[in-house]
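Note that one protein chain is taken out, while the other chains of the complex remain in position.
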C-alpha cells in the first residue's frame, strides 16, 4: 500500500514527459495562425479552423479510411503469421532453428530505402500481370508489408511463449491433442496479451510507414495518412504547420482507440487463471 | 487448420514467381485502353492541375489522371520510369533536367519558334540543356527582400544599411532579429547565394556558350574565401544578422510574427505574409557596399515528357501544345502565386498583383539555377560550410574542406 503514492509520482512524471511535445502540437493545432515560432506550450487561440481546413481542403477522410483498412489487415495477418512461426520456434526443435531466428533479425536490418528500386521492379511486373494486387491497391501494399510479418514480432511472441510452462501443452499432447489443437486451443488463448501488444505494435508501425507507401500509392484517393500528411509539409513547413498538427493529432486517435480496445486483453489476467488450471 | 494463412501466401508465391522472372515483363498488357494520360506532380500542383487535366481529357476524349507524389518526386520518377511504372508527364523544378537527361528519363520538347517567343527569356534558358529544350516552363521563382514597411519604410540600399536598420529596431525592442534569412543547422545555399555572389563568390563558372562548366568550381577559390569572410562578419560571432537558429521551418513565421523587419524569401512566402495582415514591400536583395550585385538564383517549374511513358504522343500534345496557352499558367498562379513563365500570362496577372513585377525585378539579373548534375554535389557541403562559418568557424579551413569534398564527388 505504501508504494501507491510513489507509483503515482513515477507515472505522473512519465506522463508529463510524454505529453510535453504533444501539448505543443495541440496548441499549434488550435492556433488559427499555427506556425512554429508563434506557438507556445499552452494554446493561445482556440479555434478549430485548422481541423476544418484539414477536412475540407485535403482528402483526410479517405486517407484515414485507407490507413485503417491497410493497417487493420496488415496487423491482423501479421500477428497470426508471427504467432504460427513463434510457436514453431518456441516449442519445436529442428535443424536451423537458431540460424532462422538470427536470420529473421538480420533481415530487418537491411536499409529499406535501397530496396525501393527492387520493389518497383517486382511490382511493375505484378501490376501488369495481376493488377488486383499491383500498385495503388491496398491489397498489394498489405502483402508487401506482410513480408515483414516474421521478424521482430516473431521474436517478441517467441520470447513470451518461452515463459509459458511447457507442462501445459505437454499434458495436452499426452491427452491426445494434435499440435494444431494445442496451438489454437491452449497456446493462443494463453498469450492473448502479447497478441494484443503485437497487434498494436504492427498497427502503429503500419500507420507510420511512409517510405514504401509513398511510392506504392500514387493515386490521390488511395493514399495513406502518413503519405498524405507528409505532403502537407513537404514544401514549406511554415504554411501548413497548424493543419499538419491537427492531422497529427487525428492520426493518433485510431491508435488510442485500438489500444483502449485491446487494453483489457493486455491486462486481462487471463494468464494467471489459466496457469492455475 | 494450420494453413489459415495459406491463401495469402499463395497469392504471394505467384507474385514472387512473376517478380523475379524477367520474361514476364514483356506481357501484352500494353494493349489496354489507349487514351490515358498520367501526370505526376507534388501536392500543391496536383490540386491546381486537376481541372485543366479534366478539361484536356474531355476535349480529346481521353482520361487524364493527376497523381500526387508527396516526397522525393525526382527519385521516384526516375526509378519508376526505369521500371516502366512511371507517368507520361512529370512536373518539377528545372534543375532536375541534368539528372533526368543522364538517366534518359525525359524527351526533348519541340517547341515552335512562335511558342518559344511566348516565354520569358530566362525561363526558356533554364529548361534548355545541351542546346535542347527539355520542358515547358510555367512558373519562375527567385528570392527577394521582403520587408515590413511599418518597421522599415525604406528599402535598404546595401547589406550594411539593412544591418544598421535591423540593429536599431532590435535596440528599440521593435524586433528581436535583424534579418530572417534561413540558414538552419545545415545551411541553405539557395537563400544565401545572393549575398555570396555580392561578396564575390561563385559556384560554377560559365563556358563560352553560357552553360555552366563543372570543371570550373568556384568554391575554394580565394574569392570564395573572401566572400565567406564577409558572411562570417554577419554571423553569430559578428553582427548577428545571420543565425543558425533561423531555418526553413521558422524564417517566414518569424517575419509574419513581426519579430524581424526583413525576410529573404520567394513568392511562396507571400501567401503567409498576406494572411498575417502586415504592411510589406518587396525589393531586390541588397548587396554589400561596393560589392557585386546580389544576384539570386532563378528557378523554373516545368512540365516534362517522360521518355518511357506509355502515351508519349498524347503527353507531347499536352505539354507542347496545350500548356503553352496562358489560361493554365494563370490558374497555376492562382493556386500558388509564383510568376508565370509565359509572358502573356504574366501580363494578365501582373495588373492585379504588383508583387509579381517586384519579384521579377529582383530576379532580373539573377543567375539561372545550374541544372548540371554536378550541382547536386554542391548543396550539401556548401550548406554545411555556410552553417559552420555563420556559427563562427575558421573560414579558410571550412571552405577548403568543402571544396575538397565537392571536387572529390564531382571527379
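Each chain carries a letter (A and B) given by its place in the written order, and its residues are counted from 1.
Simple rule for what comes next: a contact is a pair of C-beta atoms (placed from the backbone, for glycine too) under 8 Å apart; a residue touches a chain by one contact, two chains touch by 3 or more.
Throughout what follows, contacts and distances are computed from a predicted model.
K.L.:
If you had to name the missing chain as UniProt does, which of "Rhodocoxin reductase", "Probable glycine dehydrogenase (decarboxylating) subunit 2", "Membrane protein" or "Maltose/maltodextrin transport system permease protein" would it be?
P.N.:
"Maltose/maltodextrin transport system permease protein"
K.L.:
From the listed residues B:278, B:349 or B:393, report the one that touches the chain absent from this view.
P.N.:
B:393
K.L.:
Among A:30, A:150, A:186 or A:215, single out the residue that touches the unshown chain.
P.N.:
Result: among the candidates, A:150 touches the missing chain.
K.L.:
On chain A, what residues meet the omitted chain?
P.N.:
Its contact residues with the unshown chain are 1, 3-4, 6-8, 10-11, 14-15, 17-19, 21-22, 24-25, 36-37, 40-41, 81-82, 84-85, 87-88, 90-102, 104-111, 113-115, 117-119, 121-122, 128-130, 143-144, 146-152, 154-156, 158-160, 162-166, 169-170, 173-174, 176-181, 183, 191, 193-194, 196-197, 200-201, 204, 207-208, 210, 225-226, 229-230, 233, 237, 244, 248-249, 251-252, 255-256, 259-260, 263, 266-269, 271-272, 275-276.
K.L.:
Touching the hidden chain in the full complex, which residues of chain B are there? Just list them.
P.N.:
Residues of chain B in contact with the hidden chain: 1-21, 23-24, 26-30, 33-37, 59-62, 75, 78, 82, 98-99, 101-104, 107-113, 130-132, 177, 185-186, 243-247, 249-250, 254, 307, 310-314, 316-321, 373-377, 380-381, 384-385, 387-389, 391, 393-394, 397-398, 401-402, 405, 408-410.
Definition applied: only the chains that are shown with their structure count from here on.
K.L.:
Could you please state the distance in Å, as a whole number, between where the Cα atoms of chain A are centred and where those of chain B are centred?
P.N.:
Chain centres of chain A and chain B, defined by C-alpha means, are spaced 35 Å apart.
K.L.:
Under the stated contact criterion, what part of chain B meets chain A in this complex?
P.N.:
1-2, 4-5, 8, 11-12, 14-15, 18-21, 24-25, 27, 29, 40, 42-44, 46, 65-72, 76, 79-80, 82-85, 248-254, 256-257, 259, 268-269, 271-272, 275-276
K.L.:
Within their complex, state which residues of chain A touch chain B.
P.N.:
Touch residues, chain A against chain B: 33, 35-38, 77, 80-81, 84, 116-117, 120-130, 133, 135, 143, 146, 180, 183-184, 210, 214-215, 218-220, 223, 227-228, 230-232, 234-239, 241.
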